[in-house]
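Handing you a structure now.
Every protein chain except one is present and positioned as in the full complex.
Order of writing sets the labels: A and B. Residues in every chain begin at 1.
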Amino acid sequence: MGKLAIACYPGLVGNMSFDFAMKLADAAADKGHQVSIWFSGNATGSVKAHQKHLKDYSTGEKHLQALLAKGVEICTCEACTVARGIQKPEGIEGIQWNAMHWYLAKVHAADRALLIGGE
Amino acid sequence: MKLGVFVSDFNLTVDTLDRLTAEKLGIILVQNGVYHATTKVNGKASSLLDKTQNLYVLSDDVQIRGLKAEDVDKRVKVVNYSDIVDLMFNDYDKTAWL
Partner (left out) sequence: MGDVKVAMIVQKPQYKGETSRLAITHAISYQTVEILLEDGDTVTPKLCFIGEGVLGLQKGQNAMELYGITSTESHMKNTLLVDLDVLVCKEDLDKYGIPEDAMPNADEMGADKTIQVVPFAEIQKAMEESNHVMFF
């Protein structure tokens, strides 16, 4: 099995490319691949805990928790996240916070890398 | 290089795909990109379908738009997320998202 490094920039609500990234990660994890996800830009808004799932809106929290439970590594860009007013204690448990070099480090180890750019 | 390109828009605002060359080029249609496989404009199929023989469309994104497999151009293979993972690891060594 291989290593997949996904970077996701699009926001949680308002761009279903985020949803695509989650489902792709899920499918890869189910096939036994080692998956890491890096959030930068507007995607970092998805790491705030206590999201209310309304049926009209994409939801991130439960999918992220399910991915974490499958061993997917998820990290948010600390600078992008705090710039959006989200502090570490408010984040979903299990999600790492780091700088951009975290993603480059994952890319270094990865067999495949996919960067999903933002709006 | 063997390059798998994810196309996520119908009206592409970048001409990157016209300029890229690859030993093997795959186009994976997702999100609004599925319309390239299902929708003709003024009776003409998308010119994107002429760029390579390796064309794929994500079934979830076709269905969510009320379209069916029968609406998909015969040149395009309908795939699921698991298939896409296999394409990324087995068929293409680099992937790009447009």
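As a working rule, contacts are C-beta pairs under 8 Å (C-beta built on N, C-alpha and C of every residue); 3 or more make two chains touch, one makes a residue touch a chain.
Worth saying up front: this structure is predicted, and the values here are computed from it rather than measured.
**Q** Considering the complete complex, which visible chains touch the unshown chain?
**A** Missing chain, whole complex, touching shown chains: A, B.
**Q** Out of B:K51, B:K77 or B:K94, point to the residue that touches the absent chain in the complete complex.
**A** Here the residue in touch with the unshown chain is B:K94.
**Q** By the contact criterion defined above, which parts of chain B meet the unshown chain? Give residue numbers in ascending order.
**A** Chain B touches the chain not shown through residues 1, 3, 13-16, 19-21, 94-98.
**Q** Please identify, in ascending order, the residues of chain A that touch the omitted chain?
**A** Looking at chain A, the ones touching the missing chain are residues 7, 9, 40-42, 99-105, 107-110, 112-113, 115, 117-119.
We take it that only the chains that are shown with their structure count from here on.
**Q** Centre to centre, by mean C-alpha position, how many angstrom separate chain A and chain B?
**A** The separation of the two C-alpha centroids amounts to 24 Å.
**Q** Of all residues in chain B, which touch chain A in the complex?
**A** Touching chain A from chain B are residues 6, 8, 30-31, 60-61, 80-82, 84-86, 88-89, 93-95, 97.
**Q** Okay, in this complex, where on chain A does chain B touch?
**A** Result: residues 2, 4, 16-17, 20, 23-24, 26-28, 30-31, 33, 111-117 of chain A touch chain B.
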